[in-house]
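Okay, here's the structure, questions in a sec.
Of the protein chains in this complex, all but one are displayed in their positions.
As written, the chains take the letters A and B, and residue 1 is the first residue of each chain.
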Amino acid sequence: MEHNTLEVRGLTVCFQTAKGAVRPVDDVSLKIPQGSIVGVVGESGCGKSMTARAVMGLVRSPGKITGGSVTLDGRELTSLPEKERRKLRGAEISMIFQEPMSSLNPVMKVGRQVAEAVRLHTGCSRAEARAKTLAIFREVEIPEPEARYDCYPHELSGGLRQRVLIAMAAVCRPKLLIADEPTTALDVTVEAQILKLLERLRDAGVSVLLISHDLGVIARVCDYVYVMYAGRIVEQAGTGVIFDRPQHPYTRGLFRSVASLREGAETLETIPGVVPNLLRLPAGCSFLMRCPSCPARCENEIPPLAETEPGHAVRCFLAGKEGAT
Amino acid sequence: MPPGKRRKTEETADLRLQSQLCEEERFWDLMRRMARENRTAVLSFILIVLVVLASLLAPVLTPYDENGMDLMHRLSPPSQDHLLGTDEGGRDELTRLLYGARVSLLIGVVPALLSLILGSALGVIAGYRGGLADAVIMRAADVTLAFPSMLLAMVIMYSLGGGIVNVFLTLTLVNWANVARVVRSRTLALKSSEFVEAARVIGVPEGRIMRRHILPNCLPTLLVLFTLNIPASILTESSLSFLGLGIQPPNASWGLMINTGRQYLYSAPWLCFAPGAAIMLIVLAFNFLGNGLLDVLDPRQRKQ
Partner (left out) sequence: MSEILLEARSLTKQFPAAGKKTVHAVSGVSLQIREGETLGLVGESGCGKSTLGRLMIRTLSPTSGEVLYRGQSITAMKDREFMPLRRELQLVFQDPYASLDPRMTVRDLIAEPLETWHICESRNAVTARVLELLRAVGLPEEFLRRYPQQFSGGQRQRIGIARAIAADPSFIVCDEPVSALDVSVQNQILNLLKELKASRRLTFLFISHDLSVVRYLSDRVCVMFLGRICEIGTTEEVYRNPRHPYTRFLLDAVPVPDPALRGKEIRLLKGDPPSPADPPSGCRFRTRCPFATQRCAAEEPELREIGAVRAACHHVEE
């Protein structure tokens, strides 16, 4: 049996707002087998970043985790006191963000920032921390690590900053690395390098949760994919399977949109309409308003996430049936 | 900064969610939020409204005449007939307090409004035009701010003479510089914003950009400044009147009432105490309200 580094079951995050309760993450379950890269894909506002924050225990008020469980190597995280969680962060779970500049302290040399993180979690000496930092800098292919050690974040390019962040996240050999749109702010040629780096970490035994809106990125590095829409997982499958035979109308629309652009179609495929406002979700399927073919049942009943083949589950009444186009 | 250096602005889902939740949170929503979360501001607002109403309804609320002398009852202590006692001319203190509120409030509002108009016009021009206009306007503001405001007010009042119009003028001249500085810095920020660049690309003339794009986006800041300038004006005028440089008798402002009551501080302390307490309450109320507005309208500034 394979070992899951992270297991999330029925995770729900709720925001109390003046205009009512909103659930940006609604009954999300996912697992990350050890040493694999699992992708969560979806459009902005679908709850993929909030899911990552919830796993990290970083949901800010007025948001609250109202249900579900998160276990890291069998250890329940949601019930841990904040102090314990803080110890885990950076040591066993770390996270990297889209905009590396905002996660670095602008007035502190990057080498020291990483070394500080090392000392905080291992309690080793300054010299050891420096050595470890330089080693990890080399590992993430930062050129001239000694010179970069004494640079301030603004002196580095976007790609280098992201490498520093990855170095900081990986230096304590975490079990889980959450990467939230790690390449969105980077150029394509740099993006390719960073993705390569994530793969190398995976091969070194780190499990990675990769959040992205870019299907190209997902296809290139992920082993398993979850598709989120309006706070819920609508489809999940192995990467090869989901790209080969997507079942949910949203996933299909998304894939077709991207494919038509790549193939240079005369008119591009689109998904009509806009992402629904979470405050005004329909009672049934949240994709209802944009769906090309929905039976009456979808209006009042939320379809369950049902398996259509081993390892492939879809949240649609029509999935796997005849005429589901 | 070259425009090419701008980063891709794909928002994280997190931010987008926040903006979705804050959707439609326009002015009145913000006011409602303040009302819910900030009791002090609400109480302050109610107090201000009550004071305004009381001063307007003064003829109905009290049977006495503002200037009606009653030499038989000079300096009588608070009683059922005269809730706050009478002054040296036997005039009902409460009546004078109510009528005095009209003058004091007027002195709070009018100069605050005038300095707001003057200060924001000059501030926008300085910020948007830059160069010489900026240098001239901001140096003038610096000079104004370099003087202790009380001293400046005294000098101006002394050379202009007393009277309510001159008080308005003086307080405007004292307060505009602060407004101009704040508006100028807002303008500088707005000037480099993309929607102002968009207006320029469309060909909108400068004057119109300032009026239609920059000023309206300064409004929340201006409202806060306005609310905080009122108590400052009331205080300055009180001090001026106390020194005999402000409102001239027989008009009554609260500051002037303290000034006249000062002579009887030991024999009739209520003459100083009542207007003093009134000033304190109204100034505190405006300050609380102003800070409440600052909280909801301009949270960034509050943090600084």
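Keep this in mind: contacts are C-beta pairs under 8 Å (C-beta built on N, C-alpha and C of every residue); 3 or more make two chains touch, one makes a residue touch a chain.
Here the structure is a predicted model, which means the values were calculated and not measured.
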| item | value |
| --- | --- |
| Residue of A:Ala91, A:Cys172 or A:Ala219 in touch with the missing chain, whole complex considered | A:Ala219 |
| Touch with the omitted chain, as defined above, among B:Asp65, B:Asp81, B:Asp142 or B:Glu197 | B:Glu197 |
| Candidates A:Gly159, A:Pro174 or A:Pro303 - the one touching the absent chain | A:Gly159 |
| Absent chain, residues of chain A that touch it | 43-44, 143, 157-160, 187-193, 195-196, 213-220, 239-240, 243, 253-255, 257-262, 264, 267-271, 274-275 |
| Touching residues (missing chain, whole complex) on chain B | 1-11, 19, 23-24, 26, 193-195, 197-205, 208, 212-213, 216-217, 219 |
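Just so it is clear, only the chains that are shown with their structure count from here on.
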| item | value |
| --- | --- |
| Chain A and chain B, separation of their C-alpha mean positions in angstrom | 50 |
